[in-house]
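A single protein chain has been omitted from the complex, and every remaining protein chain is retained in its original position.
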Amino acid sequence: MMTNMSERSPSQGAVIELKDVEKSFGATKVLTGVNLSIAKGETVVILGPSGSGKSTLLRTTNRLEPIDSGEIWYHGKPIPREGRELAAYRAEVGMVFQQFNLYPHKTAVQNITLAPVKRGKQKPEEARARALRLLADVNLSEHANKRPGALSGGQQQRVAIARAMAMDPEVILFDEPTSALDPEMIQEVVHVMKRLSADGMTMAVVTHEIGFARESADRIVFMDEGRIIEESDPESFFTNPRTERAQEFLGKILNH
Amino acid sequence: MDDLLKALPGLLEGLGVTLYLSIPAFLLAMVLGSMMAIFRVSRVRSLEVLGTLYVEGVRNSPLLLILLLLVFGLPDVGILLPLELAVIIGLGLYSGTFVCEAVRSGINGVDVGMVEAARASGLTTRHVISEVLLPVALRTMIPPLATVFITTVLSSALAAAVGVTELTGATRVYNLVAAQPFVAFGIAAAGYLLINLLIGWASAKSERLLRFNQ
């Protein structure tokens, strides 16, 4: 395993693979020697204390942040650095944000159809029909023509997930999708994510929802101070964390 | 009442000239200001510097000085513009700096997360700008741009100082001839108030129409 990881070539079957990724903001080192590979159909949950670099890890994966050194591969090829190629790559990697980030001037349907139509992936009517089906999947049929301002946080986040799905992405990155939600809305979003995971979507999820991690994760990745310091299956991570930092972290979030 | 009727034609004509100067000047300012705002975010160093020099240089000069340069300076280098055109250019140059600032802060005020979501969804830079950034930013720019428009109308009064008889100039002329300051200045004030109210109303209305909620 270790020898395989240090070789500078993509491993077989990985959708996304990060290799020795380093990233600093000015003088602060945020990612240090990060290696991670996500296989097709896998749900990887990323845990770690605040400031450990989880968001940055996801953001570098679709190049919202460029990296200083190392490599990121998508299906065995380095991800594009700019231009149309980068846009095309991002179209295959969905992203769901903590703050939903819907377009405030567009309705739920328009939020979903914008990228597919503008990328020429679907015709407008086709995209609309698809969007309505996606909204039905997340139980929002009756809100299709509302603007984000008229939707609750949980509803907005479900629209955001539908928006990510509309591009038929190979993988979806979730950055704390439930952290900005009121407690009673968390479950509606978690429910959608669990179903996606069960349907075989490839997902990388930063979350503090231990229930989701236990049930849906194929693998837990634990980060601390910009490094991945523990990687294991959920069962052993939650019952028997190896590192002290992970024990501390679990102690904190399980007791609160 | 009689005095009012006597004063009105000249002052109304002045009001017409005020609009004739300030509307094209504002349009010019919009074009120039938006262009300079784009320059200033373009990452092309030379254009950034040009934009900064323009904004800082023009915004910090008195408009009267700019008008004097255009009206009395340009003929010295063999450029003879019609008086009104020179004034429109001067006004447009001056208001353009305020348009530039309004556009820039409108763009900078856009929620970064929303733009990142657009980028992350696979939209090209062009579509991020045309479908997400501008539609959202334009709405927030309406009130400051309306203020710039009002300022342009008010600034156009300085045309009177270089010999164009717009509303303020007509007021002075009428007062000189008829010696009726209350009538003259009263009508002029009413004219400017009306323009202010109209622009303010249009701005509030269009802002309401373009609201996001519901």
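As written, the chain order gives the labels A and B, with residue 1 at the start of each chain.
Criterion: contacts are C-beta pairs under 8 Å (C-beta built on N, C-alpha and C of every residue); 3 or more make two chains touch, one makes a residue touch a chain.
Just so we're on the same page, contacts and distances are computed from a predicted model.
Engineer: Could you check which of "Xanthine dehydrogenase family protein subunit M", "Amino acid ABC transporter membrane protein 2 (PAAT family)", "Glycolate oxidase" or "FAD/NAD(P)-binding oxidoreductase" matches the UniProt name for the chain that's left out?
Structural biologist: According to UniProt, the chain not displayed is called "Amino acid ABC transporter membrane protein 2 (PAAT family)".
Engineer: Which visible chains touch the chain that is not shown?
Structural biologist: A, B
Engineer: State which residues belonging to chain B touch the missing partner chain.
Structural biologist: Counting over the whole complex, chain B touches the hidden chain at residues 41-47, 50, 56-57, 59-65, 68-69, 72-73, 76-78, 107-108, 110, 112, 115-116, 119, 125, 128, 133, 150, 153-158, 160-161, 167-168, 171-172, 175-176, 179, 181-182, 184-185, 188-189, 192-193, 196.
Engineer: Take the complete complex as the reference. Which residues in chain A touch the chain that isn't displayed?
Structural biologist: 63, 65-66, 81-83, 86
The definition used in the following text is that only the chains that are shown with their structure count from here on.
Engineer: What is the distance in Å between the mean C-alpha positions of chain A and chain B?
Structural biologist: Here chain A and chain B have centroids separated by 46 Å.
Engineer: Within their complex, state which residues of chain B touch chain A.
Structural biologist: Residues 111, 113-114, 116-125, 127, 131-132, 135-136, 139, 210, 212-214 of chain B touch chain A in their complex.
Engineer: Please output the residues of chain A touching chain B within their complex, sorted ascending.
Structural biologist: Result: residues 62, 64, 83-84, 87-95, 97, 99, 101-105, 114-115, 118-119, 146-150, 160, 163-164, 167 of chain A touch chain B.
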